[in-house]
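Apart from one protein chain that is not included, each protein chain of the complex appears where it belongs.
We just call them A and B in the order they show up, numbering each chain from 1.
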Amino acid sequence: MSVEPARRVLSNYTPVTHARPPRLRWRIERRAQPLNLSLFRFGAVFIGIILSLAAAPLFTTASPRSLYDAMWSGTFGTATGLANVLTIAIPLLIAGLAASIPYRLQLWNVGIDGQIYIGAWAATGISYHLTSQRSFVIIPIMFLGAMIAGALWILIPALARVYLGVSEVIPTFLMNFVALGWLMYWATGPWYAPSAAGGVFAIAIPPQADLGNLNIGSLAVDWGILLAVSLPILFWAANRFTRWGYEVTMIGASEKAGRYAGMNVRRTLIAAMLSGGALGGLAGALNLMGSSYQLGPGVTNNTGFNGLIIAVLAGANELGVLVLGLVYAVLLSAGDAIQVVGASADMVFAVIGITLIFGTFGEAYARLHLVRTRAPEPSLAETGGTG
Amino acid sequence: MNDTLLVDSIASAISSSTAVLIAATGELLVEKTGVYNIALEGVMLVGALTGFLVDLWTGSWMVGLLAAGAAGALYALLYGVITILFRTDLIVVGVALILIAQGVTNTLGTSHVGQTTRSVIPLWNVPGLSNIPFIGPAIFRQSVVTYIAILLPLGAIFLYSRTRHGLNMRSIGENPETADTSGIPVIGWRLFYTALGGLFAGVGGAVITLGIVKDWVSNVTAGEGWIAFAVVFFSGWQPGWIIVGAYFFGALSVLGYVGQALGWPISSQFFTILPYIGTVLVMILRAWLQRRRGQVSWPAALGLPFYRG
Partner (left out) sequence: MTAGGHAADALTLRGIEKRFGDLVAVKELSLSFRAGEVHALLGENGAGKTTLMNVAAGFLTPDQGEIDVGGQPMSFGSPRVALAAGIGMVHQHFRLVEKFTVAENLAIGATDVSQVTSTHQLVERASKLAERFGVDIDATQPVWALSEGEKQRVEILRTLSRGAKVLILDEPTAVLSTEEAEHLCTNLRMMAAEGTTVVFISHKLPEVLSVADRISVMRHGALLATKDRPDCTVESLSKLMFEELDAVRETLRHRQRKGGGEVLRVSHLSARTERGVPALHDVSFSVNQNEIVGIVGVAGNGQLELVHMVTGHRRPDEGEITIGGKLVQDIRDTLRAGLAYIPEDRKGTGLIPSQSIWRNAIMRNYHEAPVNRGGVISGSEARTLAAELIDRVDLSTKDTAVLVQQLSGGNAQKLLAGRELDHRRRVVVAVNPTQGLDVRAASAVRDALDDACEKGLAVLLISADLDEVLGLADRILVLYEGKIAGEFNAEEADRDRIGLLMGGATP
């Protein structure tokens, strides 16, 4: 049996008499040297915010005047507004940190909401047993408990990631739901407190656990704001100046190089994850002890997700988290305020979503560029089909 | 009576799993080509509202479902273009699109909150089978959509095990460079399947408003999109297990209510969280069992942007 006929069937090689000149095509490729990522990220977010604010009147029946007025008074215009911004900012900034520390090592902590729930739960539970104690005893212990709970909550996904290579995205994310279920069980069961306003709330934490307000003139915001503002700076400094921070920076930039330098990569990864979990728990405790005072599902309002987004947009830089977090809080507070004049809070979500997409485009622009290539027009027939 | 409760529960479990089943199958198709659509919950919401509104408009649930599918496909395509074509971050864009979906659908739907669906997906008694005592009413009095929904993952099984196209799509998800060299347009097919997955998810969302919950409230999908997403991971990217996963999750949630009604000492929340714990454990177990093989259970290129050359 001759081999030739079979080969002819399998080969699509058809000679032509001339070569067609290659067509010019556009293609998206990575840049050899990325542009300044922070600049483009922040810039893009900034532009996104401006555009959204400008477009806001389109989405509501309220008059633009009343809309902007409400936004202003809800944020910088009044003391209450400013207080609202800062109150929102407290758990948000900590959540941002909870995401950014793992993110420095390219680890995604998508379970911050769950850590918030579990942290608040732990703090609540502890507070019930320490009702006779003074503030300066009860508060630190509650914080500690919340942080330990948060760290434990992320432990299994962290171990699975470091030792089995299981992506931490889904496990941390699914633990959110588990935490919510756990919280709901306690809040509707053993700790249930009937509430006139309806909704799910547990028995209130003892008054000594209340963080109390820091009063600056007519501005009243709870003491948690000090932590929320100082921790990002602290962590930034730690990353910059301590040995731990040095290792995180180097390993985050190149795991290979970290190993080469004798660093314990696994330990660093796990420590970063656990820190993220602990901070998530802390965020929950801060919300509980600063504003809600009763355990319930409202202890977070997508705060964890928002924190993650802030961390990504800030490029894991803690100072960026501080700035972006405050900006975000302003947006959210404005969103609260415009509901008074009839606009819906949901539009705020949409606005934030659009801003985020701007942000990612900004980053993509810094990383990629459009290239005009002589993507070859095959001068000979092409094999393979379209599947 | 306990019997009625059991029958009703099983029927309810099956019907409430339908939306998840459809959406999860769609997401499976997407993930097989190496892309994951984190915005699934948002796509389902878009479909849910579109289905509801078109149903209201036209008085036909069928047209509603179709419109929902189209809307879902377009919304998912938006996600696809932004992430696949522009190589942006999947998670951030996905979350952003969920937020946008929530914002837009809740706003557009405000005036309809609490309104019941005009034309509900009708139940259908399977002739003959539905009269079998006990099993009949439990399983064979479902909506047409529920029965069709089961065909989808079965179709996917056929697609991936017995067709040339399925093989090529799997190769995109495992090793897009090889697929590209073999003449398969990677970006094009990824976009196509992202849109197709969106179509399924949109229909799934409409099934919720038109068939399960039968009204419109804010955030009507209530996390079903996330459950569908988890089901895909639970299934190990095998269509057969999607069926198991979807019904398993549905059953567990119904079990929670049943337990409450029967006064069981176990709280309903236990059942709510069981599927999530289960998925995490299954993922870890799979990874642990397969570490010898050196292969991962998910499409090897899942989530990675594709650059040619």
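Methods note: a contact is a pair of C-beta atoms (placed from the backbone, for glycine too) under 8 Å apart; a residue touches a chain by one contact, two chains touch by 3 or more.
Owing to the predicted nature of the structure, the values given are computational and were not obtained by experimental measurement.
Note on the undisplayed chain: of the listed residues B:60, B:130 or B:175, the one touching it is B:175. Considering A:39, A:226, A:257 or A:371, the position touching the chain not shown turns out to be A:257 (whole complex). Where subunit A meets the chain that is not shown, the touching residues are 3, 6-7, 9-13, 15-16, 19-20, 22, 241-246, 249-250, 253-254, 256-257, 259-262, 373-385, 387.
Hidden from this view is one chain, which touches subunit B at 161-165, 167-168, 170-171, 174-175, 177-184, 293-295, 300, 309.
In this section, only the chains that are shown with their structure count from here on.
Subunit A and subunit B have CA centres that are 25 Å apart.
On subunit A, the positions that touch subunit B within their shared complex are 27-30, 59, 108, 110, 156-157, 160, 164-166, 169-171, 173-175, 177-178, 180-182, 184-185, 188-189, 305, 308-309, 312-313, 344, 346-354, 356-357, 359-361, 363-364, 367-368, 382-387. Interface of subunit B with subunit A (complex): residues 82, 85-89, 91-93, 95-107, 110, 164-165, 168-169, 182-185, 188-189, 218, 223, 226, 230, 233, 267, 269-270, 272-273, 276-277, 279-280, 283-284, 287-288, 291, 296, 307-308.
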